[in-house]
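One protein chain is absent from this view; the other protein chains keep their places.
Let's turn to chain A:
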């Protein structure tokens, strides 16, 4: 054992900043939140043990929990595929060897860098306000736009559009994947008189499947965790009519507005399990549609 440590000391020494951060700033709070999820804890008073009460209440009585789940699933199911389709479309357009490709990549990636920020959420609110840019443009054409953010019919869609706008990150990954597809395959297909649609479904999609899978998992997790846009646009409450009550917004309110830290911790663990479950499902389905080049047939 002593020999092992002597031999690996340098490695662990270099790793130590990360290890300290991981165990103190990540594992510690994670385990603490698991404990707190079984307690009543309002921050200003010591935790009181409740056992499974929070979980029972959540699933049996808490209608807002189910509403938050519904809104979040709606957001994930609509925004993730649209974002991936849009990102793939732009990546394919940029894969044509056009001039100044580097500038285009940077330009399209920019929203992803800004995307999760509070500033962009505030900008989005200004764009979609009743007197905002979108309605001003509509008025130029004689149309009167709705209250995009205050009408529950439209509010979620504004956030879906915001999510799609942040397509830069998956787009870059798609672009790298497209570059890795051998051109000979397309040339051979053309000799066989394959059209663009046939080439897309017979060559691009199968060979890009590992990248699509990677992007799908990443974007799905990101969508489940989406917070700042819904929080800023709904004024932190999930309004109107809880149409923007994302799971994270509900969790945040329970924790910091109502000081129900124990219940919020339970919500956080449920969210973790949901994300883990859907990630596992994605991995399970991947064996049916994702094929790797080095796989043996």
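Convention: a residue touches a chain if its C-beta (ideal position, glycine included) is under 8 Å from a C-beta of that chain, and two chains touch if they have at least 3 such contacts; residues count from 1.
Throughout what follows, contacts and distances are computed from a predicted model.
S.K.: Which of the following is the UniProt-recorded protein name of the chain this complex doesn't show: "Extracellular solute-binding protein", "histidine kinase", "Rod shape-determining protein RodA" or "Cell wall polymerase"?
M.R.: When "Extracellular solute-binding protein", "histidine kinase", "Rod shape-determining protein RodA" or "Cell wall polymerase" are compared with UniProt, the left-out chain turns out to be "Extracellular solute-binding protein".
S.K.: Given the contact definition stated above, which residue among A:152, A:182 or A:196 touches the chain not shown here?
M.R.: In the complete complex, the chain left out is touched by residue A:152.
S.K.: In the whole complex, not just what's shown, which of A:42, A:74, A:112 or A:279 touches the removed chain?
M.R.: A:42
S.K.: Pick from A:59, A:258 or A:289: which residue touches the chain that isn't shown?
M.R.: A:258
S.K.: Tell me where the left-out chain touches chain A, residue by residue.
M.R.: Against the left-out chain, chain A lists 40, 42-45, 129-131, 146-147, 149-152, 235-237, 239-242, 253, 256-260.
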